[in-house]
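A short write-up of the structure that comes next.
All protein chains of the complex are present and in place, except for one that has been dropped.
By written order: A and B. Residues from 1 in each chain.
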Amino acid sequence: MHGRPRKAPTDEEQEASSNKAVKLRDLQSQVLQFHRNKIYTKEAIEISAKLLESNPEHYTGWNYRKLAVEHLLDHLPENGVDSESIQSILDEELRLVENALKRNFKSYGAWHHRKWILSKGHSSTDRELRLLSKFQKLDSRNFHAWNYRRFISALKKIPDEEELQYTTNMIYDNFSNYSAWHNRSVLLSNLLEKGGKGYDDRGTVLGEEYEFVRNALFTDPDDQSGWFYHLWLLEQTLQREPLFLSSWPPNGSTLCLSIDGYLNSQQSWPMLHFQSKARTFPLILYFSEAVEGVSSSTVTVESEYNAGGDLIWRPLSPKKFGFSQAWLTDLKFSDKVHSLESCPVKITVAHFPGIISSSGMPCSQSCHLSFTVCVPANDQERSEVQTAHRISLEEENFKALATQSEEAKLVHSLSKLEIEKVNRPTTCKQSLETISNEIAHCQELLSSTDCKIGKLTLARLWMARNTLITYGSTDDGTEVHYEDILALYRDLMKMDPVHICYYEDEYSLALWKQATSNLVSLLKHCYQYQETSSSPSMNPSLCVRLNGLSLSRIGSMEHLLWVQMLDLSHNKLRSIEGLETLQLLSCLNLSNNKICSFTALEPLKKLKSLQVLDISNNEIGAHSIDTRRYLCSSPLNHALVSEWHFDKFASDDVTLKDHWDAYLIFDDLNLIQLEIMGNAIVDDRLRSFLFKLMPSLKWIDGESKCD
Amino acid sequence: MASSGNKNINAKLVLLGDVATGKSSLVLRFVKGQFVEFQESTIGAAFFSQTVAVNDATVKFEIWDTAGQERYHSLAPMYYRGAAAAIIVYDITNQASFDRAKKWVQELQAQGNPNMVMALAGNKSDLLDARKVAAEEAQTYAQENGLFFMETSAKTATNVNDVFYEIAKRLPRLQQAPNPSGMVLVDRPADRATGASCCS
């Protein structure tokens, strides 16, 4: 039982329990022997009954019994095989299960055994239902009983509507019952899917459910079971198809593909520059949620000069295999492209069905995007080696952008803040109405009750509403001010410090959206970076600065795919999942965050363009045992092992064993400049290891290799 | 333990009869196997229960004693309510008690339920010398009125158990749900932690 204080057992209790243990061990070894030797005599079976009645958790005991039952059934005398004798054997098993359940109502083994017996088809399902009613009177929340109920209902083919009524009655009795609400959600999913009479209008059915659960929420806002059901209802309301949101290169741009990057003139719309010795550039597609099935059969790329062959699309995500919000492929342009010739490229996303979200919704609307690729004149490999300069990232080198400047316009176009509504499927008006309705009720409740889960729900509702409006083609409603959402999360952090990490993450997501989904606010975060000490011919770079915002996680990259320089310093980042999408990133500042292990930097492994990385003043190595070290892919993961190159190290080099996690991360990177001071783990050994690992690396913490 | 087909029956049984016919002695003998000579008027025992097993059923008797209220014809209707069986007792050495017994039978037939099993018990059968009521007379009366008759002696235990067994045999096997039925209040210590919280 939960919530009861433990008391130290008395001496008598201890003695009694050790006696019990002795008896139990004895029984157990006997049963195991019978099992091994396949002994199924009456006495053996009785002993197994004794064991299971006192210890229903003994799995092998149940298995033994199943075998014994099979044995008995097989060995029934020829003329004695009738339903009655089968029945009595099975009834005996049922009786045993009942006794075992009296002992431990929640024994998986006992319940499973019962299911096994019932599946044989000879027992009365009516009796089972009566038994279930009895059990559920004693404890209406036992999930085993509910699970079993679902099993019996399926066997007995009780219509879902009837079962739904049963949950209604249970809830009327006492609405603080997760299992009843949960069962309701299972049944409703089925009913809505089948779409039978009375369940064909999803909106109406959900509306009634919202009304039903609202009574629970208002009557007792502190009772969580109603809120969980409400959350499920929201998920049903918000269910929509995944949308294709943005890409790089952006729609309508002209990409100048050059071998030599030096000739980069300042980027201005629509001219973008990309340097690649091999004349390949990445094509990134970004969706509204994680999807799978992006492949050359679902996405077509048409262009004259594509160096043939099917394209391989890779998901850009460290997590869920196969599902990702961002997908990448490399487009290679052959040498045959003459300078200044423009080559249009047309992409059709979801040309054929096959792109599906993780909740099973297909991306059915196909979208087009097109851009042009050209090659500059005199494009050849430079013979001189460029001297790279160390970037100092000093504050004085940043200059804010003027709103009407060229750069501002560039940002505007790059970030594609004008969403083409043509391509968007209509937002279900009903969904928006439902969400607005729920918002109103939630606010009503919060006006009289300070309830943390209510606040959380309101924040989620507001975010959902914004999403619906942003991605819908209807212009109803204005977006909710993100400030209100942020205020709610700050409240929650104070009210409910136990879950502060969760709230910080949600806060970060909302803040990120606020910063990046609106041109005005995005421009506030865009800066020109120019080294004062560098030569004037070095063009200023465009840097997005999201520093000092208490961010604990990375948000949506929808409008930031083009970013080359990103400043995330002075935040609270524990993880940088999401950064892997920024394929163009060459300079990243993560200093003064909360990163506590190298493995947290795993997303960086996909950033082939990264040259400058600042992870100084984090917490790497601060804890001798950092459990989050193991949250990332394990070094034993097959996918990684094949990528290990040990040739740079002697086989008995101790430092490799010590710095395996640094190895895993930095091996793939071609950094030129790295700042890592201010982390506990940093010492000279590590520095020399890193120099060894990355031949391109010139400076660590301002000190060059040669020092 | 319980073989299939064995029914459990609960039956309320009331005793009727004049004062000093030996009603309480009968019950005492049946329930406790005791007999107390010169037992004072019943004080202190209003309820007995005893179970008998007959062939196809196990009958639990809830035996109500009159608590002396019959002395001045002041038995309350509560006494008769829901009674499945009754034993009307008279003293074979006392003619008046037999006459009174007949009146009790009439009373029962007016108040009780039509399916009631009734037994006429001529008690103190050990006092043969002092007999005033002929067994045949009582037998005839019983037959005419739908009762069964036995002469008993609480002192010697003659026929005491038999009366109850006979009643048990005659009780209807299909126990109608008592109409109307309600609940009997039972005092439980504050034990209302059903549905105790599990990860609330």
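The definition used in the following text is that contacts are C-beta pairs under 8 Å (C-beta built on N, C-alpha and C of every residue); 3 or more make two chains touch, one makes a residue touch a chain.
Quick note on the criterion: contacts and distances are computed from a predicted model.
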Task: Chain excluded from display, named as in UniProt, from "Rab escort protein 1", "WD repeat-containing protein 74", "3' exoribonuclease family, domain 1-domain-containing protein" or "Ribosomal RNA-processing protein 43" - done: "Rab escort protein 1"
Open item on the list: Which candidate, B:58, B:113 or B:145, sits in contact with the chain we can't see?
Closed with: B:58
Task: Identified contact with the non-displayed chain, of A:57, A:220, A:531 or A:667 - done: A:220
Task: Contact residue for the chain not shown (choose from A:37, A:88, A:448 or A:478) - done: A:448
TODO: Kindly note down the residues of chain B that lie in touch with the hidden chain.
DONE: 8, 10, 31-32, 43-51, 58, 60, 63, 67-69, 71-74, 76-79, 81, 103, 107, 180-188, 192
Task: Where the unshown chain meets chain A, residue by residue - done: 172-175, 214-216, 218-221, 441, 444-445, 448-449
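The criterion applied here is as follows: only the chains that are shown with their structure count from here on.
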- [ ] Go ahead and note the Å separation of the Cα centroids belonging to chain A and chain B.
- [x] 75
